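Quick notes on the structure that follows.
A single protein chain has been removed from this complex, and every other one stays in its place.
Take a look at subunit A:
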Amino acid sequence: MKLWLFQSVPRLASRAFNTTVRQMKNKVPDRQKVFLEDNGLPVHIKGGSTDALLYRLTMTITIAGTGFSCYWLLVACMPKSKA
């Protein structure tokens, strides 16, 4: 029974992506304009405000994580107090 179910997966999953594909417009020239603009921004920030937000989130985790890592290292170095 289980084997039949798995063997029918390819048959059930063969729908085409036609509707999404047909409506999709080529936005590459627009993106090229954005990223070739002479504004001195590095590529990881150049896409807009979402870029900066994501960068700040990532860097926050990086610094916080480094701090936590040092904290746990100190905890691990401390001898276990005999209760």
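Observations
Here is the rule we go by: a residue touches a chain if its C-beta (ideal position, glycine included) is under 8 Å from a C-beta of that chain, and two chains touch if they have at least 3 such contacts; residues count from 1.
We take it that contacts and distances are computed from a predicted model.
Per its UniProt record, the hidden chain corresponds to "Cytochrome c oxidase subunit 3" from the list "Integrator complex subunit 11", "Cytochrome c oxidase subunit 3", "Potassium-transporting ATPase alpha chain 2" or "TATA-box-binding protein-like". Residues of subunit A that touch the chain left out of view are 2-3, 6-7, 9-10, 13-14, 16-18, 20-21, 24, 26-28, 31-32, 34-36, 38, 42-44, 46-47, 54-55, 57-59, 61-62, 64-66, 68-69, 72-73, 75-76.
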